[in-house]
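The complex is shown incomplete by one protein chain, all other protein chains being positioned as in the whole.
Chain naming follows the written order as A, B and C, and within any one chain the residues start at number 1.
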Amino acid sequence: MKESVIKLIHTDTIPESSICVQCGKCSSGCPVAFESEHSPRKVIRFLQWGCLKEASQSPFLWLCASCQACTVRCPRGVNISSIMLSLRRIAQQQGWVMPEENLSYYKTFINMIKKRGKISELRLGLATALHKIPSHPIEDIVLFFKLLKRGKLR
Amino acid sequence: MQKTVPKTGIFIFDQGKRLARSIDLDAVIQRLARIKNVIRCEVLTDLAAPLPSIKEDFTSDKFNRIFWVGKFSDYQKKTIQSELSSAGLNPYMYEWCDLEEQGIGTKGVDSGIQTQKAIILIQMTLARTRLLEPLEPLELPAVDASLIIGAGVSGLHTATSLIGLCKKVYLVEKESGVGGKVASLHRLYPRICDPRCGLEFEIQKIRESDMIEVHTLSRVKSLFGSPGNFDVRIEKQSRYVSEEKCNACGECMKVCPAVIPEEQRSRESAFINETSQQVLNSLKSDKKAIHPAVPMTYPSTFVIERQYCPPDCRECVKACPALAVELEQTSSELAFKVGAVIITTGWDPYQLSKVDEYGYGIYPNVISNLEMERLLEDPPVLKEIGFIQCAGSRDERHLHYCSSVCCSVSLKQVLFLKEKLPDALCYIFYQDMRTPGFDEELYQKVKSLNNVIFIRGNPSTVKPGDNGKLRIHAEDTLSGKEIDLSLDLLVLAGGMMPSQGSFEIAQLLNLPQNNFGFFESHLQCHPEESQRTGILVGGACRGPMNISQSIESSHRAAMEVLPFLNRTILIEPKYPVLDLTKCDKCKRCMEECPFLSYVFDENGFPSLDLTKCRQCGNCMGICPLIAISLRNNTIKQIAAQVQAIKPSFISKEEPVILAFLCENDAYHAAQSAVEYGLPVPPNVFFIKVPCAGSVNNALVADALAFGIDGVLIAGCKDGQCHYVKGNQLVKTRSGDLSDKLQKMMIDPQRVRFESLEIRDSKKYVELVKSYIEELRAMGPNPFKS
Amino acid sequence: MAEKIPKSLNEIQTEVIETDLLIIGGGNAGCFAAYEAKTKNPSLRVTIMEKAHISRSGATAAGMDAINTYIRTDKGETPEKLVKWSRAQVGGGPIREDLALSNAELLNETVELLEEWGLPIVKDEDGHYKLRGRWDISIQGEQLKPIMAEKAMEVGAQVFNRVVATNLLMDGNRCVGAMGFGVRDGKFYVFHSKATIVSTGGACGIYKSPVTDYSGAHHQTWMCPFNVGTGYAIGIRGAAEMTSMEQRWIAIRTKDFCGPVDTISVAFGCMITNAKGERVMEVRYKDVGGDKAARFYRLNAPMTEWLEGRGPTYVDTTILSSEEAKDLREDLLNERPSFVLFLASRGHDITKEPVEIYGSDPYIVGGHTGSGYWVDMKRMTTVLGLFAAGETAGGNPNKFVGGCAVEGRLSARGAVDYIEKTTLPPLDTKQVEKEKERAFAPFMRGPEFDGVNPMEMEERMQRLMDEYAGGIHQFYRMNEERLDHALKNIKMLQDQTKYLYAKDLHSLMSAHEVSDRLDVAEVLVHHLKYRKETRWPGWQTRMDYPEVDPNLDCFIESVRDPKTGEIKIFTRPFEQLIPGDRTKA
Partner (left out) sequence: MPPKIDREKCDSCKAEKESLCEQICPGDLMTLDEDKKAYCRMPRDCWDCMSCVKACPKGAIETRIPYQLGYHVAKLIPMMGTNTITWTCIDINGKVERFQYINRGMLE
C-alpha cells in the first residue's frame, strides 16, 4: 500500500508538498476552510505523511474555490491550489470521493460537453440543483429569477 | 647570466632500516651513482653524525643542492634546514622525497617492483631538484594603516582592536555619528544593559587615541592599488557645523525653527484610535534641522540637515556662542593610503511594506521590531499585542534565509514589555522558534510568563477591526484550531538584509557577494576573508548575526588584517611568473584568476599584483601557451618529473597512473591512506600541486605522450575549493582533453578528474584500484613505446 | 570581424616609432638578427616589423625536420668544402664565394646556439649531430619558430606583429626605416631607424602552382604562400640592385601536395624512378652525377620523363621497412604535418606504393638559389643603411635554415657597426603622407568600387607567368617572344593596380601582396630575358638558346629607376676564390 502511494505521489504533482513548513498561512487566509474540518495545511500534512487516501478523501477538496489565496501567501512557494486539483483527480480515479454526490456537478458538466459540445448554464444549474435535495430551495429560486432577468443564464 | 651546473647530493635517510626491508637500497644507490652530476649519494641511518660532513661538502662547493629521501619528523627537517642554512644553503634549494607516502613499503608488493618504483621516485625528485633556483622572499613596502568602512558595532570594535595594537585606523561612516543600528536598540539580553553603554566604552577608547581618524558623513569614493598599498579617496559631506569649534552646548537647537518631519505613515482616520495615536506619538521624533550627531553623539558635534532649513534662516548662526555654524560649508575630498580594508557595512532591516499582507505602513499600529525597540522606552497602555515571526524571512518571495536573531529579539521584547505592562496579553505567532545556545533560557523564561501565548502558525493577513483595532485570523497548527483575535498592536519580526552600503562597496571594489547580497567568503576556513586579498569583511555584512557574533567577527577581521599592516608585506617566492616571450595576451589568466590578481600592463600584457595573488597556480594551469610558472614549482619542473616516470617499470602491460593531487585535501587523503596501512597499489605515482586547478593540460598531454596509461587529477568537491573555483576550472579543462582523446580514438577515461576530501583515504585507494582495472581493460596507452 | 572602413585618411592614425635597428620580417634570419644585434649591443633599440605573428610566421611556421647545412669537422668537412658543394649544386655558379665562405664559418656555432635555446637535434652514438646526408642533420623542429621567436623577444627586441611593410623610408639614397600598415589595427606605421635589415623571406605565388584549384586549394605550394616577395619589391622600388633573379628555385616535390622530397630521397635513400621502373638519374643522367646530380638536374629529369612519355615519376619508398616509413613520416610531421594527413587522405601506404613526384611552381628564394639583393660582406645592399639577410640576400645559394640564420647574425653585425657611425636624419613627413595615401588607396576606394579585387589580379598574374615566363604547366620552358608578351602584360597589370579595391584590412594586405609580386615578376622577366642561354635547365630553360653561353658566366644585375620605373640590366663578373672544378662538390 505504502509503496503504491509513494508512486502515486511522485507520478502526480505532489512532491512539492514535502517542502511545506506547516506555518499555517494557507489555512489562516483560506476563505472556505471554516466550512471544513480539514484545512489546506492538513491536507498537505497528510501528503507529507504519504497518506494519499486520507488527503484525497478530505471534503475540503470539494470546497476549495481555487482562489489562490493560499498559493500567494505560501512562504515556500507551494502551489497549494493546484495540489488540490490534482487530488480531486486522484480521488475520482481511485473512487475515493467522499461523499459520492460531490462529483455530480462535475459529471453533469462533462456529460453536457460530451453531448452538446458546449455548456448551457441554465441546464447545468438545473441539473445540479435537481440532483440532490437543495439546502436552501427558496433562496435558490429567488436567485434563479434574478440571474435569469439579468441574462446571466444562457 | 652565468649558469651553474646543478650538482646534487642525495641522502636517503633510513631510520631503523625500515626502507631496507622493502627495497634493495644498494641497487638504488648504484643506479643513482651512475647519474651525471649526482655528487654524493648515500644511505644514512642517523642524522647527527653525517650532517657535519654534508655541511662541509656543501661549503666546499661539491654540490649546490640537496634532496632528502625518507620520512622525517618536523623537528628533524628543521634541524637539517638550520644546519645547512648556517652553511649558506638557500632554503629553496632542498627537496624532500617521501618514498613511503608514495606507497613504498606497502606489504605484499614485490621488492623488485618497489625498488624500481623507488628509483623512479627519486629520479622524479632529482629532475625537479636540478631545476631549483635559489629564491628569496620578497619584501614589499606597505602602509601600516587600515581603512574601516562602517562605524557600527563591528566597525568600532575592529577599530579599537587595531588601535590597541598601535595600528593607524581610518574609520569612515556615512551617518553623522557612529554607533550604527545597535545604538538604536533598547536593551540587550541577558545583562539587560543599554547597548549604548557598550558602544560608549569603545568610543571612549577612540576619543583617547591619536591612532584613529573618524570621518563621519563620508563615503569611499574610490579605492585603487593593492594589498599593502591601497589609495583611498573619500568624500566628506558638509556638516555645516565645524567639528573643531562646536562644543555641543545645544544653544542652536533651542532656536532652530525647523522640525524634521517624520517618515510618512498612513494616518487614515478609520485606523486611528487612542492606542494607535499613542503609538504614533511615541515613534515620533522631535529632531530639529540642527541636532546632535546620530545615532551616537560621537563626534560630539552638531549637524545640520540643510534640506529642512527654512530659506534664509540664520538663527543657529546667531545663537552659537562658539561661532561653529558654517552654513557655507561644501563637501570635501580626502585621500590617504592604507594597507588593508575592513568592510563592516552591517545590515539594513528588510522593507516590511513589501510583506503587504501584514499591512505595515497602512495600519499605524503595525510596527517593526526595530520600532518596537523605541516604543519599549515608554510603551502606551496596550492590552493585546501580537508578534509575527519570520515577517519576510524564510520566505521564497522575500528573504530566503533565516535572519537568525528575530526570535530572540521578539522574546526579549515580550520580556521587557511584560515588565512594564504586566497585564498585557502577548501572542507570538511563529513557524519555528529558533533560540540557539543560551537563548533557550530566554525562551523558557518568556514561556513561563503569564498571558504569553505561543501560536504555531502564521496569520495570512491582517485586517482592520472595530475601533482601530487589528483583526487577525490564524490557525494554531498544533491543535488545528482556528483563532480570531483583535489586537491593539502588532509587531512584525522583520529580517536582516545586506545594507545599501554593502551593495555600494561591492560595486566599487568588485567584491563578490553571495546570492543574498552578503559578502562571499570561505565560511569554514577563512570567514573574514573576502575574495579580494587585503579586503576583509566583518560583522553582519557577511550574513545575519547577533551583536556578540558581530563583535567576534570584527575582532577576527582585525587579527586577519595584521599581516598586511606590517610596513612590509612578505611574499613567499611561490608566486607565478609570466614569460613574456611566450605570452600572447589572450588574457585567459586574467579571466580565470579567482582573485582578480592580474591587471593589464602598459603593453597590454597581464601583470601580476603579487600582494593580491594567493599563489594557487590556477593561472599556471590555465595558460594555453605554458607561459606561467609558480616560482618554486615551475611547469618545467613538473614536466621533468612527469618525464622521469618510466611507464613500463612493472611490465609493458601493467598500467601506470600519474595522479596530480591537490595539497589541500586529496594529497592528505593519499598520505593517510599509507599511514593507515591501506594497500596502495604500486602502479600509482602522485605529484602534489597547490590546487588541482594548477594542472595544465600540457602536463597531462606530456604524461600521455610518455606512455603513462592514466592521469588522475584529484581536487576538492564542488564548492569546497580553497581557491574558489580551481576544481571547476580543471574539470572543464580535463573534460576538453578527454573529448580530444575521443577524437584521437583513445579512451577518454585515460584522463579523469575526481573529487577527494581529506578523509577519503579509503576512497582514494578504491579509486586507484578500480582505475587500474579499467586501464587494464583498455590495454596499454597507445603512445607507450 | 569586419572593420570600420575609414572615410578619410585623417581618420587613420599614424604611429611613428623611432628605433636604432629595424628588422623587416621576424622569421628565421630576422630573429637571429635581433638576437645578434642585442647581444652585440644591449643598449640598441631593436624593432621587428612582422606581417604575421612572430611565433608562427613565415616559411618555418609549420616546423622543420632538418638543418641542411652543418659542417661535421670530425669527418673532415670544412667551410671551403661546403662552399664547393654549394657551387656545384648551382652548376658551378656564378656564386658569391666570399659571402658563402663567411656564412659557412659561422654556421656550426649558430646551429649549436639553436640547440642551446631548446631545439632537439638528433645525435648519433658518439654525441655528434647525426647526419642524414653529407651536410644534413635531423632535428625535431616542430617548435623551431617559437624557439627563435622567444629568444628574439627575450633579448629585448620590440616586436610589432601584424604590420605589413609597404615601402622603405628613404633619405636620398639612404634607407632610414620603413613604412607599413597594421593589418589588425588599421594604423599606419612609420619606423624611423638608423639601419634596416630586410629579411622578409622569398617570393611565392608569382607562378601558378600545379596543385592550384581556385575553390579550395589555392595555397598548396611548397614555399610558404604568405611570403610574397615584399622584401624584394620594396628594394626594387627603392632602387636597390638585385642579382641573379633569373635563378629561380624549382624543386621536385610530391605530386598533388608539394610535399618535401629531400626528406624522402636524401635522408631515406629513396631514388627517383619513372613509370617503367627505371632509376631515372642513374640511367640517363650518370654524366652529371646521377642521384647526386645538382638540384636543377634532379628537378628537370623527372619532368623530362613526363614530357617524353615515361611519366608518372616516383620516389621509390617501397624499399623502406615499416619502421623506416614511420620515421620518415615523423620527420615529415616536423616540417609539413599536413603531408602526412594528405597521405592518410589517399589511404597511401608508402611501403607498398611509391610516392609520386612532380615539379613545383617556380619561387624566387635567395636562401635556396642566388636571387636577391646584391650585398657587400657586411650584408649591406647598394642602398645605404639597408641590409639584407636570409632569402632576400642574393648571390649565396643553398643557405637554407642554418645559413639564413647565420646571415641574420652577419647582417646584424654589419648594421650594428653602421649604426655606431651614423645619426638619424629628421623624418620626411611629406614622404610619409604620400606613402600613407598610396598604402591605403585600395581601402579608400571602398568595397563598392567598380574595380578589380586582389584575388582576381593575382590569378591573372599567376596564369600569365605560368604560361609565358616558364611555369610548371609549360615544363619551365620559355622563349624571347613569350617573355616579351609576359612583360607587356605585367606592365598592363601594374598600371591596373589603380583599380584594386579592398573591402577590409585583410584584402588591403592582399592588394599590396599582388602589387609586390608584380614588381618582382617584372624584374624577374627582365633577368630571364637577359640570360640568353640555358645555364640551369629546369630552373631556367630557354628553348631559343638551349646551350650555355660562356660569355654569360657572370652575375646579371638590375636596378629600377625610381622615377621612370625603367629597369636597367647590367652584369658583374664572377670571382672564383676556391680553386677546382666548379661543377664538382
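For this structure, a couple of remarks:
Basically, a contact is a pair of C-beta atoms (placed from the backbone, for glycine too) under 8 Å apart; a residue touches a chain by one contact, two chains touch by 3 or more.
From a predicted model like this one, the values you see are computed outputs, not experimental measurements.
Contacts of the undisplayed chain with the visible chains, over the whole complex, involve B, C. Contact with the omitted chain, checked across C:Gln158, C:Ser338 or C:Asn479, is made by C:Ser338.
Of C:Ile48, C:Ala393, C:Met509 or C:Ile556, it is C:Met509 that touches the chain left out of the display. Across the entire complex, the residue among C:Thr14, C:Asn41 or C:Gln143 in touch with the chain not shown is C:Gln143. Of the candidate positions C:Trp85, C:Phe226 or C:Phe574, contact with the unshown chain belongs to C:Phe226. Only one of the listed residues, C:Arg329, C:Arg438 or C:Arg572, touches the absent chain: C:Arg329. If you put the missing chain back, the residues of chain C touching it would be 1, 51-53, 55-58, 61-62, 115, 118-123, 140-143, 147, 161-162, 183-184, 211, 213-221, 224-226, 256-257, 326, 329-330, 333, 337-338, 340-348, 506, 509.
Listed here are the chain B residues that touch the chain not shown: 584, 586-588, 591-592, 624-626, 635-636, 639, 643, 696-699, 701-706, 736-737, 739-740, 743-746, 782-783, 785.
Note that in this section only the chains that are shown with their structure count from here on.
Between chain A and chain B the centroid-to-centroid distance comes to 51 Å (mean Cα coordinates, whole Å). Our note on geometry: chain A versus chain C, Cα centroid distance of 88 Å, whole angstroms. Between the CA-based centres of chain B and chain C the separation comes to 60 Å, rounded to the whole angstrom. In chain A, there is no position where the chain touches two or more neighbouring chains simultaneously. Not a single residue position of chain C touches two or more of the other chains. Across the complex, chain B is touched by residues 21-30, 33-34, 39, 41-42, 69-70, 73-77 of chain A.
The residues of chain B lying in touch with chain A in their complex are 357, 390, 394-398, 431-432, 456-461, 473-477, 480, 482.
Chain contact summary for the complex, chain C toward chain B: residues 53, 55, 146, 149-151, 153-154.
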